[in-house]
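One chain of protein is taken out of this complex; the other chains stay put.
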Amino acid sequence: MLMFALRRILVSIPVLIGITLILFIMLNVVPGDPVALMMKEHASADVIERVRQQMHLDDPLLTRYLSFLWDALHGDLGKSIKLNRPVTDLILKAFPNTLMLAVSAALVSWIVGIPVGILSAVRRDSFLDRFFMGFSLLGVSMPIFWSALLLQYVFAMKLRLLPVSGFYGWQYMILPAIVLGWSSAGVIARLMRSSLLEVMRLDYIRTARAKGLRETGVITRHALKNALIPVVTIMAIQVAGLLSGAVITEAIFSIPGVGRITISAISSRDMPLLQGAVLFATVLVILGNLVADILYSVLDPRIRAQMRKEA
Amino acid sequence: MAETDIILSVQGLTTEFSGDRGDVRVLDDVSFDVGRGRIVGVVGESGSGKSMTALSLMGLVPQPQGRVSARSITLDGQEISRLGPSAMRRIRGRDIAMVFQEPMTSLNPVRRVWEQVGEPLAIHHGLGRRAIRARVLEMFELVGIPEPKTRLDAYPHQLSGGLRQRAMIAMGLICEPKLLIADEPTTALDVTTQSQILRLMRDLRDRVGTSIILITHDLGIIAEMCDEVNVMYAGQLVEQGEVFALFDQPAHPYTRGLLASIPRATEPRAGRRMPSIPGMVPNLAKLPPGCRFNPRCGEVMPVCLRRDPGLTAAGTGSGPGHTARCWLHSPNGGTA
Partner (left out) sequence: MTSPSAPLPADAIEALEEASFLRDTVRAFRKNRMAMVGLAFVLLLVLGAVFAPWISPHDPYRVALDEQLLPASTTYWLGTDNFGRDVLTRILYGARISLVVGIVPSLISLMIGTMMGILSGYLGGRTDFVVMRLADMMIAFPSLLLAMVVMYTLGANLLNIFIALALVGWASVARVVRSQTLALREKEFIEAARANGTARITVMLRHIFPNVVPTLIVLFTLAIPEAIMWESSLSFLGVGVQPPEASWGLLVAKGKEYMFQAPAVAIAPGVAILLTVLAFNFIGDGLRDALDPSMKD
């Protein structure tokens, strides 16, 4: 188990390095001088030159990349040009908000998506199934920014049940979590449904029925665990989706999270901040992948055995 | 045979499936008895309805496409053909148990073997984990699983095919059912394991007294194991009788065809697949008129193309229980 986790971590390292390299190149070949661009005309050539030197912008690209990587490994992502504060501090301060949003959205999507998927599979081709699947297709096909706006309009502006935006307490998290969770709930419901239908066709389900187990028992005790395995593995993809979605959701609901940082870094052309925020998000996605893989092996003893052999 | 010696009596079992192209009758008026402590074989090519017979008796025919009906099915004197799903569920696993063909896929890969083998006890007798574990250990010893203690906590993939099938048999017998249905229990196993499993089943019948329905396509296994045989073709019984009578004087041309192509006892068992009779099992949606076997029969007569002969006594030489569905043996044969 531990060996497997270690191996998986080792495999992720080249991917991570590759991503940092791509990211670094993309952000550092910006046409024009980033410092001049950002500071516009109200900075003297002198000041620009000093900032440039501070950021080592005149060194060769490779040298700059290596030192960036080295600093990043030590938790130093440079300084925000605009806010003149360490990028790491800014991100770590914003991250709990994003994390709370992502976790509550993930919870929403699981709490909604899994039971809906199970019910749809159990009542396959019924009206309920069609209704649920139509509904989840609707969820997947709705742009987040638009469904956010709709909910804001109905629940905050018209019914005045919840705050419109900002972040001063848990009730501010309800609408954003629903908006963000809703979009991936559809994905999870569909996957859960097809996965459970797949499992229900297998021989050991017939065995379970032959024992005289109730249909609910057949599903909960024999089908569900197996059917959940693929659902768990898309968690990683979900993490990526939630982070993308969080950018939009945070923008609409004015939640001071990493997504908001990313957007403001783009609009103020604050390269180090953008670089740090995107790198941070990507590391999270890779971690999500890792966790999903390890969970997968915990759930399925066959994989576990296979890994023991390989390790 | 006295009434009380009959553990299962099936009368007029008929199963239909409704599909895109209308209804298909996969079992047509199947009737047979299983005596207490006897091993009754059901033999036929794939698609003949032998597995469907087992699933119909168990109430495991896929719903809602499948419909099962019968004039009567009695299990140890109790009428079970009109039972609702939940009453039927209480019979499954307790009074009738089933062992399936594929030991590799018939066990849940993510749960430990002992939990699965002992589950019927939890379902039907509400036993606790400790009692179940102890009982599973006994059953493992009974079915001859070596080092039973260490196998309790194994996952299915850690056991060989033969051990898994032993575990499946243990699962089937754990509630001491009145009837065990074994559907091709050895087909997926290698030859040595095959004979071990068969010996185990016969041995258990002798020691525990379980009545067994053994479904197979292998007449060699029937000869070795069974007291009585039911031969199925295209959803119907075409011949039934005591093993010796049937092997001695096969009445139906289909049975004769099957027997003719059995390898002799001197040949290795491995080659004993379903022998090839010219032609194919007919499509159940497009059955020929008259006797269903007529397109493949070497002794076909005009009447065979018009009417189904029905099951009648199979001639004078064999015992009273020997019947066949063939105009050659029908009392008014050929004239109707």
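General observations
Order of writing sets the chain letters: A and B. Residues in each chain are counted from 1.
The rule is short, and it goes like this: a residue touches a chain if its C-beta (ideal position, glycine included) is under 8 Å from a C-beta of that chain, and two chains touch if they have at least 3 such contacts.
Remember, predicted model here, so these are calculated numbers, not experimental data.
Listed by label, the shown chains that the missing chain touches in the whole complex are A. Residue in contact with the omitted chain (choice from A:207, A:262 or A:297): A:262. Interface note: of A:97, A:152 or A:226, the residue touching the hidden chain in the full complex is A:152.
From the options A:218, A:231 or A:281, the residue with contact to the unseen chain in the full assembly is A:281. Within the whole complex, the absent chain has one touching residue among A:115, A:143 or A:166, and that is A:143.
Of the residues in chain A, those that touch the hidden partner chain are 14-15, 18-19, 22-23, 26-27, 29-30, 137-138, 140-146, 149-150, 152-153, 157, 194, 197-198, 240-241, 243-245, 247-248, 251-252, 262-263, 266-267, 269, 274, 278, 281-282, 285-286, 289.
Just so it is clear, only the chains that are shown with their structure count from here on.
Chain A and chain B, compared by their mean Cα positions, are separated by 54 Å. Residue ranges on chain A touching chain B, taken from their complex, read 202-204, 206-214, 217, 221-222, 225-226, 299-302, 305. Against chain A, the residues of chain B that register as touching in their complex are 58, 60, 86, 89-94, 97-98, 100, 102, 105-111, 116, 119-120, 123-124, 155, 157-158, 168, 171.
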